[in-house]
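Let me give you the structure first, and then I'll get to my questions.
Note that one protein chain of the assembly has been removed; the remaining protein chains are unaltered in position.
Right after this comes chain A.
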Amino acid sequence: MSGSIRLRLLRWVIPPVLLMNLLAGALAYMLAPPPLREVVLRTLVLLEIVFALGCVGLVWFSVSNGLRPLSRLRSELNAREGDDLAPIAAAEVPYELEPVVSAFNGLLAKVGEGAQARQDFLANVAHQLRTPLAGLKTQLEWLGARHTEPDTAKSVGLMLSATERMIRQTNQLLALARAEPHHFEKTRLEPLALDALVADAVQSFVDQARLKNIDIGFDLAPATVVGDRFLLRDLIDNLIDNAIRYTPPHGAVTVSVRPKLLIVEDNGPGIPLARREQVFNRYVRLDDKTHGSGLGLAIVRDIAVVHGARLTISDPPDGSGALFTVKFS
């Protein structure tokens, strides 16, 4: 059943036409008076050639024309994001294509339900993990606060840092499930003070920066944006967490808020131009030695997208490091 539609049509159209013409030509040749027979024959052959070429052209043209809606559909589908599972608008395709489009939409719906179930499952598991993780952390912190001998203290410290990593990844899985475009609820949007959202989270960033000996600074001007409070908090947390994580000890991270802008600058190793698009993909990490799931910047991107904000990476004004800018519209 495969192959070209055009060739198949030609195979069915050309032989009968040729056969009919040959029969008609033979008849005309026999009926014509003998002195004219040669002229008739030449004319008929010429006509035959023109006619055959015309047929091929016509078939080629009509098939191409008929296939145009299909190629438009193809370029629309190619332009989609990987997680855009919205149905194809059936009103915009020709009548003949409707069964195909509705079958395709059925498949999209099934894939969408699968993705939704996966996200719900993920969120549910992450929630379930929080209580045992809280128990583990509380017990370990209690143990760590007692003056144990160095070997034990070291072991407790290691267990605690492993627990912290599990907690961080659990929270990231939740944030990722929350930031999914089809989970996004427009009803939750409200005008928010971006500077206050950052100020509310300062304590945890300062604690985290101190552990790594990083000088963290702020430059917060009043700024109002329309958004989802919890998602924006996830965006801020992950962007700053990422900067602290990838900046070497004794480096500096600066968080600035300007009208419609959130800027996080670090003087770490920076991100090569060629990889700047890539870092926003899920599971991508530039440096395998740094702990992390590679989800942080994907979460930032998802949240920026649902807020209609633009996320860019550039070089800081004074050279080394990375400068992340979120520009709200």
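Note that in this section contacts are C-beta pairs under 8 Å (C-beta built on N, C-alpha and C of every residue); 3 or more make two chains touch, one makes a residue touch a chain; residues count from 1.
Just so we're on the same page, contacts and distances are computed from a predicted model.
Student: Mind telling me which option in "GMC family oxidoreductase", "L-arabinose transport system permease protein AraQ", "Response regulator transcription factor" or "PEP-utilising enzyme mobile domain-containing protein" is what UniProt lists for the chain we can't see?
Tutor: "Response regulator transcription factor"
Student: With respect to the chain omitted from the figure, which of A:A52, A:L97 or A:I167 is a touching residue?
Tutor: If we include the chain that is not displayed, A:I167 is the one touching it.
Student: Looking at A:R74, A:K110, A:R130 or A:R282, which makes contact with the chain not pictured?
Tutor: Selected residue, touching the omitted chain: A:R130.
Student: Looking at A:A153, A:V202 or A:L261, which residue reaches the missing chain?
Tutor: Of the listed residues, the one touching the omitted chain is A:V202.
Student: Over the whole complex, note the residues of chain A touching the chain we left out.
Tutor: Within chain A, the residues that touch the unshown chain are 127-128, 130-139, 141-142, 145, 167, 174, 188, 199, 202-203, 206, 215-220, 229-230, 254.
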